[in-house]
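Of the protein chains in this complex, all but one are displayed in their positions.
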Amino acid sequence: MADDQRTFGVAVLGAGRMGLTHIRTLAGIRSVHVVVVADPDPAAAERGRGVARADRATTDAFDAIRDPAVEAVAIVTPTSTHAVYIEAAVTAGKAVWSEKPIALDLVETTRVVESIRRSGQPVQLGFMRRYDPGYLRAKERIESGELGRIETFRALSRDTYPPPLDFLRTSGGLFLDMAVHDLDLARFLVGEVEEVQAWGANLVDDRFAQAADIDTAVTLLRFRDGALGTVETARHSAWGYDIRTEVAGAEGKVVIEAGQKTPLTFSRRFGYEGDHFENFPDRFAVAFQRELEAFVAAILAGETPTPGPMDALETLRLAVAVTRSWSEQRPIRVADVQA
Amino acid sequence: MADDQRTFGVAVLGAGRMGLTHIRTLAGIRSVHVVVVADPDPAAAERGRGVARADRATTDAFDAIRDPAVEAVAIVTPTSTHAVYIEAAVTAGKAVWSEKPIALDLVETTRVVESIRRSGQPVQLGFMRRYDPGYLRAKERIESGELGRIETFRALSRDTYPPPLDFLRTSGGLFLDMAVHDLDLARFLVGEVEEVQAWGANLVDDRFAQAADIDTAVTLLRFRDGALGTVETARHSAWGYDIRTEVAGAEGKVVIEAGQKTPLTFSRRFGYEGDHFENFPDRFAVAFQRELEAFVAAILAGETPTPGPMDALETLRLAVAVTRSWSEQRPIRVADVQA
Amino acid sequence: MADDQRTFGVAVLGAGRMGLTHIRTLAGIRSVHVVVVADPDPAAAERGRGVARADRATTDAFDAIRDPAVEAVAIVTPTSTHAVYIEAAVTAGKAVWSEKPIALDLVETTRVVESIRRSGQPVQLGFMRRYDPGYLRAKERIESGELGRIETFRALSRDTYPPPLDFLRTSGGLFLDMAVHDLDLARFLVGEVEEVQAWGANLVDDRFAQAADIDTAVTLLRFRDGALGTVETARHSAWGYDIRTEVAGAEGKVVIEAGQKTPLTFSRRFGYEGDHFENFPDRFAVAFQRELEAFVAAILAGETPTPGPMDALETLRLAVAVTRSWSEQRPIRVADVQA
Partner (left out) sequence: MADDQRTFGVAVLGAGRMGLTHIRTLAGIRSVHVVVVADPDPAAAERGRGVARADRATTDAFDAIRDPAVEAVAIVTPTSTHAVYIEAAVTAGKAVWSEKPIALDLVETTRVVESIRRSGQPVQLGFMRRYDPGYLRAKERIESGELGRIETFRALSRDTYPPPLDFLRTSGGLFLDMAVHDLDLARFLVGEVEEVQAWGANLVDDRFAQAADIDTAVTLLRFRDGALGTVETARHSAWGYDIRTEVAGAEGKVVIEAGQKTPLTFSRRFGYEGDHFENFPDRFAVAFQRELEAFVAAILAGETPTPGPMDALETLRLAVAVTRSWSEQRPIRVADVQA
């Protein structure tokens, strides 16, 4: 990390569970000074302020955004508020780091991306897997040419526990909420997708059907350069958080497959067990740190942070295409999905 | 194995590479007496006779089938001859073990299955993976209910080297020749498939396109009981024979994934390597033995050997459905595929 | 395998559990004709004859050895009888394959080795691990020089279940009965051992102490060329048969570590299990076959089979040195251990 003594002021919007995680990370970056923590719940805001050793707490996100000491805004609020806060922040001339997505809707996302473009402000979105050391190394291997021409992409994601029902109704559905991470990896590791076909089912829990959603899905991908892919997505897993991705090419393959949380294996009665990851904050703890460090480093260096608004837009377009393929029961060309 | 002293006479048709493998296995089963080895090439037939310590060799398969000392016929000839030899054998009142498929065509297969039914003769087909110790244990686990309701099936097969061009033209194509093993496993481990969707590409070698075939494919499966599946199939692999299958349910998952041929790992310069399997005779050596032992044991015990003609027919129907989905670029209901 | 049509006559002495395993292997080698099976128990002998499809059964081992149709004798009898049968066989001009050891005593072993030498007959001993595909590949890697100068040898052996008490009293003790396989691997993979130091304990079962034996031990090895080694030995294992060996050199290491019997992994509730090996016939099934095939191939080719009498003698000397180090509580130079 650079020895640059410059620090810059950050506002954090949202001091829930992930908010506190991000606040801790930001507080640990010496070039960052957390100016203000905003949360509609005053107790949460105050707690966040304490963790951040911030100057002040507020229940008004716009108050935090406007603070003249704030140069960058970190948005960890519910999805439905991302768009308005991003627009407010860039309009106010602030850099932005925001949890994904910008919005669950292409029209709104396109409008925000345009606002960002006009503002000229740097904006980074929280597709944190791109900062996982495993995926980063995979990307390096692929870009070095060691795998040769890429032929197939293969992803599987299983969350340990199904989400609460009230979350489901605003989640955007299985593909926009959950498969979107694998779809983003497909774009990150292999490239743009031309066409998709998805099938879904309700096998895990009746509540998904009640929410007009599915809990299990399989998807085909055809990449622009001709490679093919499959994605398996499921909302629960009896054996722990299960995230596996592989990319195979003419000369080699990479497999990113985090089976164990610690290097311990315990064996007894002809069986053995490792310490499995329980969920995404657990599996991607390092990625959650690295993405913010990268954002701060980019801002300080005057470089464009990544992944940016266009990645958010294109990954959303892909996820919408997959959702449409499932609901319309036919293959969908991604380019045909327009706001 | 039973101590029954009874032996019975077997004719082996075909003394090529796989023929010799099967002859060695049969010669090692003490209740088997190889009566005759048939091959159009007299030298191959004679060589097979020697390995089998058989009574005689012949260049005429029908002569071997008719031999009164022959009670069972093992067919290891080119695919295009399976149907006629199976029909001749069952008509002559002989039990049959044959390499899969019966035929590459539903009409012909249906006709042979009917001939077998009328003959009342026991017939077993060589879907050898069903006798691999890994898949057998997986089947036991699934049938015990330990996995709970099955949710997803996930298979990947990569051959190490692409097949020779002249084989390609009569192979039946990627799905009937290669993916058929994963499709058979889908039926074996999970159950009947209702609908399929396949996408293919030519990424490995131009010769596949010249043969109007593809070399890479991804397929979606929807099982009758609601489970979903994906299959990835590719005609080459720089890292060795790569066959992986998994079945996930509400309570657990099984993964069958043979990474290493021997229990040796060799490490150097921050890398490591195991002894990889090179191809199917290598990976499934035990299965190739077990399927013949099981056939012999079933015949001696007067039981119906498995997998039988209806498995051959239904797995073919599934593979034809996948092929049609690829060529017609639409989902195909398996039940709509009729002779 | 050679196409040589020559077959030769074999007598098998001993038709217990391992005897039947070896009889099945011999019956499966086409150049072998099992002439006679001997066992003091007439029913066992007759059963062995049936499995071998042998000409006859006998309760008299010497009768079997003398049979003029017998060219080679396979000895699978209790340890205390190996020496006398080996001597009788080589004196009668027969080739010999015998389970290890020749004897548990250096004086007797030396005398038998001398008898063998005088007879000029080929004799192979059953250190079957030398024919396990993992150890064979390890040996190749080491001999190719890929590991560079060898620095350390590291072995661990844990049997699943402790042996029966009546076996213990005649077993020769933990080092001669069980650690001897790791000591033989040390010689096979690295070379001759110069000095040893062993410590033992009774942690598993009181019966071992009652038999004046130990059930757990750790041993240091110093090889003649300077490499160092450790061996851990224990008479039970709650998690299944556990045999692991590694050799590390300046440029690389090999690890031979058979964790799984089948390529299946079953996962549930944050744990997973493979199909573990239960015991040595299970783990080394292939090695038990290969050692007999190698013996037959060597005899037919007129080559010296291996491992031979000198290996048996030197591995015994090493095991006696380790036993003495444990009982005398001091380091022992292997060369000081003389008959």
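By written order: A, B and C. Residues from 1 in each chain.
Here is the rule we use: contacts are C-beta pairs under 8 Å (C-beta built on N, C-alpha and C of every residue); 3 or more make two chains touch, one makes a residue touch a chain.
Model, not experiment: these values are computed from the prediction.
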Full-complex contact with the absent chain, from A:Ser80, A:Thr265 or A:Thr304: A:Thr265
Selected residue (touches chain absent from view) among C:Thr7, C:Thr152, C:Ser171 or C:Ser327: C:Thr152
Omitted-chain contact residue, chosen from C:Val113, C:Ala227 or C:Ile243: C:Ala227
Residue, one of A:Ala27, A:Ala92 or A:Ala339, that touches the chain absent here: A:Ala27
Chain A residues touching the omitted chain (full complex): 3, 5, 27-28, 30, 47, 50-51, 53, 132-134, 136-138, 141, 146-147, 251-259, 261-269, 275
Touch list for chain C against the chain that is not drawn: 148-149, 151-152, 154, 156, 158, 197, 199-201, 203-204, 216-222, 226-230, 232, 234, 236-239, 248-253, 329, 331
Interface with the undisplayed chain - residues on chain B: 238-240, 267-274, 276
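Following the convention adopted for this analysis, only the chains that are shown with their structure count from here on.
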Chain whose mean Cα position lies farthest from chain C: A
Between chain C and chain A, distance of the C-alpha-averaged centres to the nearest whole Å: 57
Distance from chain B to chain A - Cα centre to Cα centre, in angstrom: 43
Where chain B and chain C are represented by their mean Cα positions, the distance between them in whole Å: 37
Two or more partner chains touched - positions in chain B: 251-253
